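I have a structure here, written as structure tokens, and I will follow up with some questions on it.
A single protein chain has been omitted from the complex, and every remaining protein chain is retained in its original position.
Let's look at chain A:
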């Protein structure tokens, strides 16, 4: 489904990604682990089309189509979804209005009829229960005054509504207590299906206890230096990033 070949990307002329190669098939769940500054978040932002990053070489295709030629919104409509690490607030725009606009943009792209307000309200209420968000959150401004955990649950709510082909989760576990982690993980597991791929970006392996990946990749210095199965994550937890000869600032400071 997603094919990344020798991807290089930089921000403000500083190269962050230095040749990423990755193949993800439909139905698979991949985890990308790595220390801070390894380029994990950059990879997710580049795939989603954040224009702050410049792709200097390499290619990325989604179901054979060149992804890098597409605008951010076109990628989204082709099925790329990014759950943000730090979801931004949009004051005064109700979550409901925002979500309906997004869902209808996708439907329009697929040549389907737009959902009216009543239909959408019903759907959104159901899905919000699935991520344990009170339906009253739908009426509030997008992420406006939400706690860290509520913001993350709101991201998963969006993924469930938009039903993407490839869901990229950027540090979705950060800042979550154990209960919230459970809710978010249940939401992500509900997304798992044969025709959908999931790419999780995380520093810690604890998320992987809840969402068990098929493949684990270790990213360091802008390259994938090791790939393996679920056991690789457990090994990393036990031995630390230092085991692979990687310096992890967070570990160092602990």
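Operating definition for what follows: a residue touches a chain if its C-beta (ideal position, glycine included) is under 8 Å from a C-beta of that chain, and two chains touch if they have at least 3 such contacts; residues count from 1.
The working rule: contacts and distances are computed from a predicted model.
Of the names listed as "Peptide/nickel transport system permease protein", "Molybdopterin oxidoreductase family protein", "Iron-regulated ABC transporter membrane component SufB" or "3-oxoacyl-[acyl-carrier-protein] reductase", the one that matches the UniProt record for the absent chain is "Iron-regulated ABC transporter membrane component SufB". Within the whole complex, the absent chain has one touching residue among A:3, A:21, A:50 or A:227, and that is A:50. For the chain missing from the display, the contacting residue among A:91, A:229 or A:242 is A:91, taking the whole complex into account. Contact with the omitted chain, checked across A:26, A:55, A:123 or A:162, is made by A:162.
The residue from A:101, A:116 or A:209 that touches the chain not shown here is A:101. Not every partner is drawn; the one left out touches chain A at residues 48-52, 71-73, 76-77, 81-82, 84, 87-88, 90-94, 97-98, 101-102, 105-106, 109, 141-142, 158, 162.
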